[in-house]
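Report on the following structure.
Let's look at subunit A:
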Amino acid sequence: MVGAHDQDGETFAVRLRGLRKEFGDVVAVDGVDLDVRDGEFLTLLGPSGSGKTTVLRMVAGFELPTAGTVELGGVDVTRRAPFERDVNTVFQDYALFPHMTVLDNVAYGLRVKRVGRRERTRRAEEALAGVRLAGFGPRTPSQLSGGQRQRVALARALVNRPRVLLLDEPLGALDLKLREQMQVELKAIQRQVGITFVFVTHDQEEALTMSDRIAVFAGGRIEQVGTPADVYERPATPFVAGFVGTSNLLAGEAARQVVGRDGTWSVRPEKIRIERDDDGADGAHGARGTVREVVYVGSATRFVVDLDVGSTLVALQQNLQTSSMDVQGLRGARVRLVWRPEHEFRVADQATDPAVAVPDPVP
Partner candidate 1 sequence: MTGVLERVEQPASARRRLSAALFRRPRVRLAGLLTLPATWLVLVYLSALLSLLVTAFFTVDEFTGAVVRELTLDNVREVLTTPAYVGAAVRTVAIAVTVTVLCVLLGFPMAFFMAKVAPARARTLLVALVVTPLWASYLVKVYAWQAMVQPETGLIAWALRPFGLSGPGFGVTATVLTLTYLWLPYMVLPVYAGLERMPDSLLDASGDLGARPARTVRSVVVPLIWPSIVAGSVFTFSLSLGDYITVQIVGGRTQMIGNIVYQTYTSNLPFAAAIALIPVAIMVVYLSLVRRTGALDTL
Partner candidate 2 sequence: GTSDGGGEGGGSAAPPTMQALDTIGEGEGEVNILAWAGYAEDGSTDPAVDWVTPFEQKTGCQANVQVADTSDSMFEKMGTGDFDVVSASGDSSLRMIYAGKVAPVNTDLFTSYADVPDFQKMQAWNSVDGVAYGMPHGWGAQLMAYRSDVVTPAPTSWDVVFGADSPYSGKITDYDSPTDGIAAAAVYLMATQPDLGIENPYALDQDQFDAAVELLKSQQPHVGSYWASYTDAQKALENGSTVVGSTWQIIVNLAQADAAPVESVLPDEGATGWADTWMVDAKSPHPSCAYEWINWVTSPEVQAQVAEWFGEAPANTQACALTTEPTHCDTFHADDQAYFDKIWFWTTPQSACLDGRTDVKCVPYAEWGKAWSEVKNG
């Protein structure tokens, strides 16, 4: 039970080394190294089937890794059973015990640790109050809405004060409106209790909104680990560029003409300004084109512009004015797209890493 420390002597809440998992012929996780700091909100982001859940399940102890180690708080727990690990999980489908009341669900972890009935009821009720479900104790899970269940699952995990909380797409089953509300709450609770959260999602907006750091998964490997802005604005690979945010790609001739250099380049839509074609250039990079599509999104408007040099870029413009639908008239108009050179970033040519395919725009 000798704690493993990194070079700086820091103990990580979770440390994965060379983690690998095969299911028969399928390599679900393919050599993952990851350190999660104490108190951090770390998100595993990636497309379906990229191995996020499998990593989480190995951390929780439901799957035995084919190779590699899992450390929790500096202790190697790779071969321990789930009940021997100081982590708790909030499952995607909540996995509440349908035959127990909400209170019994929350008190379950304490019950199996032989905390006395009085004490555990008190703590469970406290935990329920913490997720704003005071008074819901006597109900059964079937009498709760999706959002309420989600919070019971959270309380059930938090009441045990685990070192690490694992959350597997806990918001996946909720509808958009509810999901947004839960995102805010979840983040607030994490700040409050200060527990390390490892959070799985395939929703990039959710990842950007909530995380301290994001680990982007593809094909069982980690493509990039960094802050939301790192990942969004300085994607390390074309996969990340394509998966996080709208990827406006300029390649080949278009890149040469617009950027002035070879390679594949990208600019985020919100960084692009739209000017009347006759406005003067002001030293910024830019390109002329025709507006193909104007999409009203409520708070913003999206312009799809076919460049004369033969690419298509999307520009986003916040709707600062009322009657924003006037801009619909811009469809077909000649415009000039302008952005600052520092907002261009080069993404490696798609051909360079055949293992990591940019997700097909048409599924």
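Note that in this section a residue touches a chain if its C-beta (ideal position, glycine included) is under 8 Å from a C-beta of that chain, and two chains touch if they have at least 3 such contacts; residues count from 1.
If you want to know what made the cut, all candidates are chains of the complex that A comes from, given by their letters.
Small disclaimer: the values here were computed from a predicted structure and weren't measured.
A.B. asks: Given the candidates 1 or 2, tell me which one touches subunit A in this complex.
C.D. replies: Candidate touching the shown chain: 1.
A.B. asks: Which residues of subunit A touch candidate 1 in the complex?
C.D. replies: Residues of subunit A touching candidate 1: 64, 79-84, 86, 113, 123, 126-127, 130, 158, 161, 192-193.
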